[in-house]
Structure formats: C-alpha cells, structure tokens
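One chain of protein is taken out of this complex; the other chains stay put.
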C-alpha cells in the first residue's frame, strides 16, 4: 500500500464532507459521507440513502463505490468516511466487505474523519477486515474445483 | 402521473443501456442497467455491483437512486431498467421499495427494456408494488403516535 | 392457490403475533412478527432483527423464511404479517422478493393483520409483487443460454 499524497488526501476528505451534506437519513438522523479514490486518480463520493424498510437502505461507502463501478473503476486505492459529529464513524461490516471487493491484492488506505474533516483514525481495509471473505473463496466453488 | 415526452424517454433508455455496459456482475453474469429521472429533469444512471458475499451486492436501480440522492434529488418521475437479453428484466422487490421511497405522493412511470432498448413493458411503481410499506408507516410509530 | 382452512389460519396468525413479542427493533421501535406455512404443514415464525448499521437488519418475514429453509422447507403456502398497531403493515419489497423465491409456480396466500390479529387485508404474493423478478430470469443467463 503506497500512501496518497497530502493534496489528494485533502481532496478526498473534502469530497466526503461535501457528500455528507446530501445525506438522506430521515430515520436515523445519522448523516454520513464517503469518498473513494480509484487507481486512475478519480474520486467518487457518496452519502447514505436510507429507506423506510431499514434493510434496504444504502451506506455512504456503498454509494461511493456504486458510482466508481458505474464509471468503470474496479480498484480502490484510498477511502475516507466522515461522520456527523466529533466521534469516530467507522465503516460498518457491510461497507468493509464492499471496499474489500475492490481492494484486489493491494490494501486500501482508509481515513476516518470527524464532521470537520479532522482525521480521527488512519487505517486500512485489511486492518479493518482481517481474514476476509472475498472473491477467491466463492469463485473456487463456483468454478467447480473444490466443493465437498 | 404525467407521462414523460418521447425525447426524455429515449434519453432515459439510452442512459440505462449505457450504464449496463459498466455492470460489475462476475458472480451472476447478469448485467443490468437502470436510469431514473428526477423531478428537476436530471437523469441518473446505475449498473449492478455484485459482491462475493452476495447479500452485499447492489442492484442497478439502487445505484442510480444513490447517485440521485447524492446530487440532492428526492423525487423520481420515471425510471428505466434494461436487462442483458430479450427477456423481461423487472426490478426485484428491493428495488421497487427503493424506488417507492422517492415516489412521494405521485406514481413513477417505469419502462422495462430489453438489451437493445426495446420497451417490453410500460408500468408504474404503484402497479409493481401495490399497498406498499413506506415512510408514513414507520414514521407513525417512530414519532410515538400509535405504538400498541 | 388453494385456501388454507380456518384453524390453520388462526394458528398462523397466532404464531406471527407471538413472534412480534420477541422483535429486536431498538432503532425503529417498529416491532413486526411474521409466520409462514410450508407445504408440509409446518409453521415457521420470525420477528424483525435490527442492526445499528440499518441496511444489515433483517425483516420478520425473512427471519421466518430463514427458519423454514433451515428446516428443509422450500415451498410456502401461506404467510401472515402482524404490525405493531392498528395500521396496515404490508411486507416491504425485499420481503415480497424473499417470499416469491419460495412460491414456486403457485401463489402464496397472505394475510396482513393488526397487532391483535385482526385481518386488515387478504392478498397474495403474485398480487403484491406482479411481474416479479425470479429464479427463472437469472438462471437463464447463468446457464449460458441467452446472454447478449
């Protein structure tokens, strides 16, 4: 995992904070913004989008990843999540799994920020989701090699 | 529900078809594209984004709605879904619920297209999800009025 | 779709109401109970199970279906949903899709009840989820027949 430079990090944090302003979270009141940096240098941002049927809502990280995939991006280099206050807003397990899908063999640099963009924690996807379930696991069975 | 004009419909269908080309669907091999028209005339498109952990994948309609919400859109007027072949690709129940969240009091015009953009079915969200569970139901309880 | 008899219907409604008492819904405060009748006559019940990360929660219907599948059941004949008050609590779109997976070629009789078991609506899965996306659609592509 190579570190992103300061100006890219700053742009990514700003994208996440701006995204949070558009959060549709009438049920939790918990607005989140996220941004991912693809390997071609493009930044994609997303906010959480809740649903009256709670399980059908979408987290901010998933929204950002959806935009990246839609633009053809398949590899995430770094990600930022910004919560609505000064407390740590870590990605939920589902979002970690979504980030991991696009981590490839590399790790993903992750910055968890407060509502003002202050970095509360610097971590990575392989740190946040160790021993992950991933494409290789399910593909081995799908391709008929090892089912028992 | 007022009908969208032909040129808008054509643009919406093209957006859905173009979106499908970016589908990340290595597990199902079933590529879907979708596009929604917001009440301000903007079009947002999305493709499905699968995950090795299947329940964490995202449908094309949800992806398009995520982009709309991220841009501040809160009301959908019309939507198009395009599947990967000549068969009908209807939105799954989860996507119907996601569309319904942004239907407001109005209905949403829905066009289901084949892979070439041919319209296989013209319908609406209130037709596809009758007697829906929606914001009013959960809000009545959340706001403490009627729990028993 | 053949109608279930009155005593079976009564048992199914009671199972749904009893299930609701165990609802884990600290975030919405909206407790739901559900019960499904499998084709061998067995009844399986479930409550909603929410999560701090809202999209990872489970609806009552899904919970009931999970228990049925776990017991080997693959065909639902009838289902009951009971909400927390006197208002209609209809299955969300996601639950309709989950019910539909186990509908086979037959329809599923659905009773929507208030918190006391009074039937507010009698309907069916093909009514609640017309023109559904189902196993046949994705299987056609998965088995390599018609992708374009």
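For reference, chains read A, B and C in written order, and residue numbers begin at 1 within each chain.
Basically, a contact is a pair of C-beta atoms (placed from the backbone, for glycine too) under 8 Å apart; a residue touches a chain by one contact, two chains touch by 3 or more.
This is a predicted model, so every value here is computed, not measured.
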Displayed partners of the chain not shown (whole complex): A, B, C
Hidden partner chain, touching residue among C:56, C:79 or C:110: C:56
Residue of C:47, C:76, C:89 or C:110 in touch with the missing chain, whole complex considered: C:47
Residues of chain B (touch criterion as defined above) contacting the omitted chain: 27-28, 50, 52-59, 62, 92-95
Missing-chain contacts mapped onto chain C: 19, 22, 24, 26-27, 45-47, 49, 51-53, 56, 58, 62-63, 65-67, 69-72, 74, 94, 97-98, 101, 133-135, 137-139, 142
Sites on chain A contacted by the missing partner chain, in the whole complex: 28-30, 83-98, 100, 115, 121, 123, 127-133, 137-138, 140-142, 146-148
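Simple rule for what comes next: only the chains that are shown with their structure count from here on.
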Chain copies touching (chain B, chain C) - same or different residues, decided at half shared: same
Fitted rotation between chain A and its twin chain B in degrees, CA, nearest 5: 180
Whole-Å separation of chain centres (CA-atom averages), chain B against chain C: 23
Junction residues of chain C - those touching two or more other chains: 28, 92-95
